[in-house]
Structures are given as C-alpha cells and as structure tokens.
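Sending over a structure as structure tokens; questions will come in a sec.
Only a part of the assembly is drawn; its chains keep their places, and the rest are absent.
Letters A and B mark the chains as written, and numbering starts fresh at 1 in each.
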Amino acid sequence: MSKLIKEFNNYRTKMNSRISETANTNMKRFLALDNTTYADGALNTKTKEMLGLVASMVLRCDDCIKYHLGKCHEAGVNTEEMNEIFMIANLVGGSIVIPHYRRAVEYWDELNEVADK
Amino acid sequence: MSKLIKEFNNYRTKMNSRISETANTNMKRFLALDNTTYADGALNTKTKEMLGLVASMVLRCDDCIKYHLGKCHEAGVNTEEMNEIFMIANLVGGSIVIPHYRRAVEYWDELNEVADK
C-alpha cells in the first residue's frame, strides 16, 4: 500500500544519516539552508512547498518530486490544487515531464491512501 | 527608466503577432493552453504566477522570468515574497541561477519604479 513512501523515506533517512557523518562544514550549511528556506515567512510553507515541487518537476528529479509531494500533502494541498501544479509543470517543462507526472500521480495516490486509513 | 520592460514587451508583442500569422493549429492550441493555465482555479493567479516564475528561474530562461515577474507584479506579489521565491529558485537550481537572479532583481526594480510613478 505505502510501499513507495516507505522505500523513499527509508533510503533517504539512511543516507541523510550517513551524510551527517561525512559532509564537510559548507555542505552542512547548504543542507541547513535546504531546511530553513521552506519555513513560514512572507510566503507560508504550503506555498513554498508548491514552489519546491514545481521546480523539482520541471528539473525532472523523481526523488525531489516525492519529497515535495509528501511535504505538500502535510501542508494541506488538495488534489484539485495538485492537478493545477501538475499542469503548470507539464506545460512549462514540456511532454518530457509526463513520465515524472505519472510517477507523481502514483505517489500522490499512495499519500492519500495512507491518510485515509 | 522602464527600458527593459519596454524592450521586452515590444519584441514579445511583435513576434506574438507574427506567430499568430504563421503558427499551425496545434501550435495555436499550445499557446492557448499557455494562457488558460494561469487563470484563477483551485489555485489563484497569484500563486500560479509564482509557480511559473520559479519554474522559469530554475530552467534559466530570462525572457520567461521577465514575463512572470511582470505577471507576479500585477498579481500583487510584494518584494519580501519575491525574495523568498528568489531564494527557492537559487537553492533548488544552484549558483548557476545567480546571473539570472541579478537580472531578475534589476527587472523587478524597474517594475516597482514604474508602479511608483
């Protein structure tokens, strides 16, 4: 049921832990920025996570897409809103985004199934 | 004063007019989608234009950035919000985005100067 979510989270957690052991100071600062940038500010977290998602989709990074889909789900983005983000990503990024869109729909469905339980 | 805005708009208007004469049916449908996609829906136009902007920045298309900066300005995005979009674009897209960020700041300043008159 939540197979994709578990696989993604497990690998990400394992490697983030390894990275915290090995990364140099600048890399740690970079990763810290990656956290604080999406915090509530002039724009709220929901909007920022949508921005992170659309950027990840047009750059076609499946792991980044999964991460921001999870965060958008937590932030309360609904499916109708998500479909509009998907449309902007496909329009701006082109049909080359479609395979990533398919995988995003599959992951989004899983996020919603888990939440329905 | 609004030199960049005028140059961008004049060329864009001239070529869009030429394109409307020459484009085939599918191309016209594609361009129509490019308009309707940013209309108010589940997400409002302001949010959608911010999504269009961040996508344009990480894909590093100066003309697309100028276009969405203009639309964000019309939709009421303020400078503090814009700075948070800029940060997400630079973070996700990397330091390779910085030269586009410089030009975006210059264009955003012009949009604000014109509005102040």
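Just so we're on the same page, contacts are C-beta pairs under 8 Å (C-beta built on N, C-alpha and C of every residue); 3 or more make two chains touch, one makes a residue touch a chain.
Quick caveat, the model's predicted, so the values are computed rather than measured.
Asks: Of the identical chains, 2 are shown. What's the total across the complete complex as given in this file?
Replies: This complex, considered in full, is made up of 6 identical copies.
Here, only the chains that are shown with their structure count from here on.
Asks: Between subunit A and subunit B, what is the separation of their C-alpha centroids in Å?
Replies: Whole-Å distance between the two chain centres: 23.
Asks: Could you list, by residue number, the parts of subunit A that touch subunit B in their complex?
Replies: Touch list, subunit A to subunit B: 33-34, 37-38, 41-43, 47-48, 50-52, 54-59, 64, 78, 80-81, 83-85, 87-89, 91-93.
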